[in-house]
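Structure below; questions to follow.
With one protein chain held back, the other chains of the complex are shown just where they sit.
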Amino acid sequence: MTKPHISTSSVSRHFGGLIAVDQVDFAVPRGEIRAIIGPNGAGKSTFVGMLCGRIPVSSGKIMFNGKDVTVLPAHKRIRQGIAYTFQITSIYGRLSLKDNVRLSTSWRWGSDEAALENSIDEALSRVGLEDRMDQMAGDLSYGHQRLLEIAMGISQHPQLLILDEPTQGLADSEIADFVTLIRELGGDMTILLIEHNMNVVMDTADQITVLNLGKVLATGTPDEIRANREVQIAYLGETHA
Amino acid sequence: MSVSETNATRPAAKPLTNVKKSLYFHVGLIGVLFLLQFILPAYHHGNLARIMVLASYAMGYNILFGYTGLLSLGHAMFFAAGMYGMGLPMAHLGWTPEPALVAGFVAGIVVSASIGFLALRTSGVSFMIVTLMFAQAGFLTILYFGEWTRGDEGFVIQQAERVMAGFDLSQPANRYNAALILFSLCLIFTLKLVHSRFGRVMIAIRENEERTQMLGYDVHFHKWMAVIMSGTMAALAGAAYALLFGYAGATFASVQYSIFPLLWVLLGGAGTALGPFIGTLFMFYLIDLSSSFTTAYMLIAGLALVLLTLFLPQGLVGELRRRVMPWLT
Partner (left out) sequence: MELAPYLILGSIEGLVTAAVLALMAVGLSLVFGVMRVVNVAHGEFFMLGAVLAWFVADMIGGHPAISFIAALFIAPMLVGSLAIVADTTILKRINYDPERTIVATIGLLYIIQQVTLMTYGSNARPVEPPFNQRISIPWFEWTESGLSMYWPWGLGTTTYKLAVIGFAIILLLAIWLLMTRTRIGLIMRATQLDRDVAQAYGINVDRVYAMVFGLGAGLAALAAVLIVPIQQAHYLMGHDPLLLSFIVVIIGGLGSLAGTVVAAVLIGLSDGLISVFFTPTLAKIIATLIVTFVLIFRPSGLLGKHRP
């Protein structure tokens, strides 16, 4: 049996009396695209927040690449190869697109300016923003800001890319491009995708984990999840009603 | 580290020519300041020396406030650390200016490193209040040890003691050039810093702290270093002030002297290398001119603060950059 790329064992998070994530065991093998779905308030963002170190765990253990990263500060996890994109777009509005991406990738290149420039170009081209390199990020449309956010994630060449609701606010054509992009990336890196858009989930995910009320309700392939009655009641039934 | 070196090895891209433009502009300014000493009348010559030292203080403040986005209300404590770190050994231990200046510099590092370490556990409004409180405690401590510091009254550093490397720093021409050297060092340091990778991360923290952390940067460390660089520059200015003008007093540790650099930087333009100098120059002469018809010069400062927050949040140089010179750093 191969070791999982990232895994948790009974990870929990409490906010005061509220239990946002409750003893979650979770494991994703290297190279897999895993979608995490669940109704609002299921604890998805809190859960991935703990994976990347934004939110400290209340209890439990997180392993990445076979190493315990539970108490490792966020910036060190990022440098070990985890990239995270925010649910609510979080870019540098008063800096150019180029500078945004430069910040996200510059620590990888030491003093090799040429390689850095290339990697900036490459990341922006991948999301189709290469023509807008010198614009202020804050002047972009919302959809383009989301794409920039994704470009900043890709530019880090992470081993694990965590995308928190990346298609929210994107137009249909942009969503189609996004699905293609994720499929391309899938071979190179492990991807965790929190997503509300079921079509995107079904089109991209190898496996799906369903969270409900802070617990794992089910894990399986898209077909298995579609057929799972519990999931239908807790989640799908609710949205397709 | 050096941007200009890497610049030479690759085809010039637009942002890097801007870096050069900005560098030439500021070096040109230093040249103008050097030449001014030969044509200025004695009164303004003396004023400008003082303004350059105070502007160095403001530049230190700008590193933290303008570039890193941390608003401190306690920088007088760093200014005073340099002033007393240098002045006390001279007054009581008979040190010469050279080691005393080093002592002032070290005092700046020690005080800013420890205060920064504690204060950075807070953020936002709490950070402002904590720095204010620490500075207040520092001010009171200077008063408490009045036996050595002579409290509010302060102490004079005799002219005979203010001779450094053979130059009598109480003599106007030497004083002017010493102030200009300090000013130039601070200005060039600021420019180098903001164009370095470290400086870019500082600006990134100012723009979006959480994002910067999640891009793999140790935000806390960068902020701490920013406090230390900022505080130490302020301390150097404090030491230079005591050395060049021969006086150290508790007033320089009071809340007012924490507010001044904020005012100068806001007026000139936070996050611009030149802003602190323009702000200090403008405010100095505003008060100088207004004091001919009113003694309540703080009224001018107060009005300036209110009007600035209302109508010119970017400051003079900030507006200039926005409208005319987008390449200014």
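Labels for the chains are A and B, by order of writing; each one numbers its residues from 1.
The rule is simple: contacts are C-beta pairs under 8 Å (C-beta built on N, C-alpha and C of every residue); 3 or more make two chains touch, one makes a residue touch a chain.
Quantities reported herein were computed from a predicted structural model and do not represent experimental measurements.
Engineer: With the full complex in mind, choose from B:L33, B:A76, B:A119 or B:A179 the residue touching the hidden chain.
Structural biologist: Reading the full complex, the residue touching the unseen chain is B:A119.
Engineer: For a quick check of understanding: of B:L35, B:L93 or B:L143, which residue touches the chain that isn't displayed?
Structural biologist: B:L143
Engineer: In the complete complex, which positions of subunit B touch the hidden chain?
Structural biologist: Considering the whole complex, subunit B reaches the absent chain at 71, 73, 118-119, 121-122, 124-126, 128-130, 133-134, 136-137, 140-141, 143-144, 259, 262, 266, 294, 296, 298-299, 301-310, 313.
Note that in this section only the chains that are shown with their structure count from here on.
Engineer: Mind checking the centre-to-centre distance between subunit A and subunit B? Centres are C-alpha means, answer in whole Å.
Structural biologist: 42
Engineer: Report the residues of subunit A in contact with subunit B in the complex, numbered from low to high.
Structural biologist: So the residues of subunit A in touch with subunit B come to 52, 54, 73-76, 78-79, 84, 86, 90-95, 98-99, 102-104, 106-107, 111, 113-114, 117, 134, 152, 156.
Engineer: Quick one: which bits of subunit B touch subunit A in the complex? Just the residue numbers, please.
Structural biologist: 6, 9-10, 13-15, 197, 200-201, 203-204, 207-208, 210-219
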